[in-house]
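What you see is the complex with one protein chain gone and the rest in place.
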Amino acid sequence: MSEIKAITEKIKKFRDERDWKQFHNHKDMALSLMLEAAEVLEHFQWKSVQEVDKHAQECKDEIADELADVAMYLFELSDNLDINLPKAIAQKMEKNSRKYPVEKAKGKHTKYNKL
Amino acid sequence: MSEIKAITEKIKKFRDERDWKQFHNHKDMALSLMLEAAEVLEHFQWKSVQEVDKHAQECKDEIADELADVAMYLFELSDNLDINLPKAIAQKMEKNSRKYPVEKAKGKHTKYNKL
Amino acid sequence: MSEIKAITEKIKKFRDERDWKQFHNHKDMALSLMLEAAEVLEHFQWKSVQEVDKHAQECKDEIADELADVAMYLFELSDNLDINLPKAIAQKMEKNSRKYPVEKAKGKHTKYNKL
Partner (left out) sequence: MSEIKAITEKIKKFRDERDWKQFHNHKDMALSLMLEAAEVLEHFQWKSVQEVDKHAQECKDEIADELADVAMYLFELSDNLDINLPKAIAQKMEKNSRKYPVEKAKGKHTKYNKL
């Protein structure tokens, strides 16, 4: 079994032992994914580049917890939607390489539709 | 190499070929993670439970693309922060099992501090 | 002076007494606006329609605090950007009435580009 699949199975076991599937409709899962991403971002609010780097080292464990929360909602939601996440990533990277060809995109953060 | 590590290496190769590391500071990465999560959620805005399910099937490929975007920022940001994501998930699940013991949390969506 | 302008002046006085303008760049202001909107949304996470209504009544003061936070960032950011918010709202409503004509949009939550 792939690593992501194995982690997803553990997440679903945790969920099902608590009978939480009833709450995990796609809308609330997507909403929760976003709220957890907000908690990651909150770590860097108001901070300069230097303060961000310092904070990232000092609060590594707390940030790791927030990233784990994002990952758990992401893996379970993908599974609930019957989406193969590694395959979806491979396909999106393929698209991105066409939208952002190296010669055009190098050194720029311009969106593809304005390149 | 683990699956997540292998995907992360591909993401970093894509980034470095375009010389984008200069833009990928932790704050903008966290901000982008959140904006991609918003694009997932937008799929379900205003929709009833029935409409959500129908839309999830009809627009599976578009949603897969958005989840892939979330995953790519998540994997790269974790790597940039020197955080081992599978290990972070295992540790968070361990914490969660203490915060949400089966007998207390079963069938409830109450937050741990109000259980 | 208009009501929104008067509130905005109080917010700026509060900010300037604390010498916080230096942190209130547009990016961090927009980021904070979003984080406060997340705190409003968190009140409704995992809740059914019935639970949402019950919670909205029971926690009215807490939700009012979160909405006030959104308002304060919104009013100050608009002012910092030299945007007249009441005028911007009037112009957007004018646009929306063209994008969503009553006869086409009535009773539907379809986005204008799919109407």
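Chains here go by letter, A, B and C, matching the order in which they are written, and residues are numbered from 1 within each.
Everything that follows uses one rule, which is that contacts are C-beta pairs under 8 Å (C-beta built on N, C-alpha and C of every residue); 3 or more make two chains touch, one makes a residue touch a chain.
Here the structure is a predicted model, which is why all the values come from computation and not from measurement.
Of the listed positions B:M34, B:A68 or B:I83, the one in contact with the omitted chain in the full complex is B:M34. Mapped onto chain A, the footprint of the missing chain covers residues 31, 34, 46-47, 109.
Counting the whole complex, the residues of chain B in touch with the unshown chain are 23, 28, 31-32, 34-35, 38, 41-42, 45-46.
The omitted chain makes contact with chain C at the following residues, 2-4, 7, 10-11, 14, 17-20, 22-23, 25-27, 30-31, 33-34, 37-38, 40-41, 43-44, 47, 49, 52-53, 56, 60, 63-65, 67-72, 74, 77-78, 81-83, 85-86, 88-89, 91-93, 95-97, 100, 102, 105-107, 109.
Going forward, only the chains that are shown with their structure count from here on.
Taken residue by residue, chain B touches two or more other chains at 31, 34, 47, 109, whereas all remaining positions touch fewer.
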